[in-house]
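Encoded as structure tokens, the structure appears first; notes follow it.
Removed from the display is one protein chain of the complex; every other protein chain stays in position.
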Amino acid sequence: MAEMWINMGPQHPMTHGLWNLRIKVDGETIIDAEPEVGYLHRGIEKLCEGKTYTQIIPIADRLCYGASLSWSHLYCVAVEDLLGLEVLPRAEYIRVAALEMQRIASHLMWLAAYAADLGAMIGFIYSMRDREVFIDLLQALSGSRITYNFPRFGGVAHDIPPNFERDSLRACDYMEKRLKEYEDLYEGSKVFMLRNEGVGLLKKEDAMNLGVTGPSLRASGVRYDLRKDMPYSVYQELDFEPATHKDGDCYARFKVRMDEMYESCKIIRQAVTKMPKGKWRTLAPRNAPEGTGLGRVEDPRGEGVMYVVGDGTDRPYRLKIRSPIFVTVSAAPKMLIGYKIADVVAIMGGLDMCIGESDR
Amino acid sequence: MAERGKSTGRPEEGLERAPSRIGEDPEERVIRALLDGFPNTVTDFKKLRKGVLRAKIERRELYKACKLLKDSLGFEHLSMISAVEYDSRFELVYHIVSYQERLLLELVTTTPKDDPSVDSISSIWGGANWQERESYDLMGIKFNNHPKLERILLPKDYVYHPLRKDFKG
Partner (left out) sequence: MNLFEFCYGIIHWLVDLVNHLWYWLGDHLPWVFGDFFNWAGDLAVSHGNIALFAILAEAVIMFVIALVNVLNFIWIDRKWMGRMFDFYGPYYVGYRIGGWLQNLADGIKLFVKEIITPAKVDKLGFLIAPVILVSSSVLALSTIPFSPRFGVFTSDLDTGVPAGLLIAFAFFAIAPFSILIAGWSSNNKYTLIGGMRSAAQMMSYEIPLLLCVASVFLLSGSFGFLGVVNAQHDIWFVIPLFLGFIVFITCLAAEVEIQPFDLPEAEAELVEGWTTEYGGFRFGLFMMTSYLRGYVGGALATALFLGGWQGPSIIPDEFWFLIKAYLVFLIIEWMRWSNMRIRVDQILNIGWKRLMPLAMLNLLIAAAFKTMGWF
């Protein structure tokens, strides 16, 4: 059969989010690929130049609606760097606990979509049901289920509700049991291993060169996790290990994310039990000094960076956002060429794409 | 099971690195290598906090400096390329990360307002490709020798560059 260009998207049941993947196929094999993003561009960077610093916190939530707490936290870290503000210790621990819950919820949503695409509708239902446990906890903490508007400069918006510690520990116990079940369910399925092993190989050098970060990088063998290697917040005092895998295929990315959920449970336990007493909210100056601020966090999807330029007023002069998915998607052709059309689902699903942050 | 190794080990070995003096910490080494390689064009070093360095460079030396950073100083990862517009100039801020040394270098270049162009570093780091296209798209900065400098987030036939200060939406 002749070679032809196929458009997967922008209207397609599989592609999570609104983007287009043009692949050139020869029969069933992919020989070239070209992702096209930009269908969801909302002009957030320009929008932020007209709003005050506090007004941008909910907007930062909506950058990636799958892991929104980590984006508003990233924004607060960047602005605190600009202002030179110290964060209150109790607030740091609350932030860490909430962030790790958000990480588990985000990974569960990834797992749900991934399993559903591969054909196991059961995976979708189980993962979404377990995600509810953590979304409920975050709702008790902040009042919303998906976009929280929770961190503030120098602290957090509210204190933890009563029984939060007991409920979080119960949730972690429940999650670890369920993770064992998931391992049995997925790794015991020969079909799942057939679809994932050896598919979408990304070598170490390519991963580092192309700017891939986060679980996809760790799945290719590079043991770099921002929470451990350039720590922010109170991650230095917490005891956990970043998960890596040396293969670099889809199964490795799956495994890294599952292991990350284990580690997040450990972190939540420590954060919730070690929380110091004290204030959780403070006043921040209204006008930012002239200068720049840099925030860099480990988003569930990779390395998120924000660069804020202040000019002495109460609105930022420039806010630049680095989205991990934007760069990882540009590395997608490397992972796609040479595989079959049916592998597109496994490979692109394994990258955990959230187009909201990619297009901003 | 995935390896749960200790993360104090170095993630990557075996790159050719510039020789270091005894007892010198990695940031000093980077500053020294840059000053040696580009005596007059790299200026204004500042240590922002632990592991974060800032430097200014002239735009004609950018490509060579990036090549030096990647090849012999072990900066494997280009994190972000930001474009900021001031009254009289454009500033391009490159955040380059070394996985081994756990360093972040913030490299700043300026271009004049009427000629916002700079060399593309996408042949050094593939991750720069889309980021440069985005800066071109939203801010209008041209990158020389870029393999495919097209608009990426906005429609292909759009005329304006929205992030500029004179675009009032």
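A few remarks follow.
Each chain gets a letter, A and B, in the order it is written, and its residues are counted from 1.
What we mean here is this: a contact is a pair of C-beta atoms (placed from the backbone, for glycine too) under 8 Å apart; a residue touches a chain by one contact, two chains touch by 3 or more.
Since this is a predicted model, take the numbers as computed values, not measurements.
Within the full complex, the chain left out of the display is in contact with A. Of the candidate positions A:Ala120, A:Leu169 or A:Ala284, contact with the unshown chain belongs to A:Ala120. Contact with the undisplayed chain is limited, among A:Glu28, A:Asp136, A:Asp173 or A:Glu237, to A:Glu28.
Across the entire complex, the residue among A:Thr52, A:Ser189 or A:Thr282 in touch with the chain not shown is A:Ser189.
Annotation: of A:His12, A:Lys180 or A:Lys203, A:His12 touches the absent chain (contact as defined above). Along chain A, the points of touch with the absent chain fall at residues 1, 4, 6, 12-14, 28, 115-122, 125, 189, 191-192, 194-195, 340-345.
As a convention for this text, only the chains that are shown with their structure count from here on.
If you average the CA atoms of chain A and of chain B, the two centres end up 24 Å from each other. Residues 1-7, 9, 11-12, 48, 51-52, 76-80, 82-85, 93, 95, 99, 102, 104, 106, 125-131, 134, 138, 151-155, 162-163, 167, 169 of chain B touch chain A in their complex. Here chain A touches chain B in the complex through residues 37-38, 41, 43, 45-46, 204, 206, 208-213, 222-225, 228-230, 241-246, 252, 255-256, 259, 292, 294, 296, 303, 305, 307, 309, 317-318, 320, 322, 326-327, 330-331, 359-360, going by the rule given at the top.
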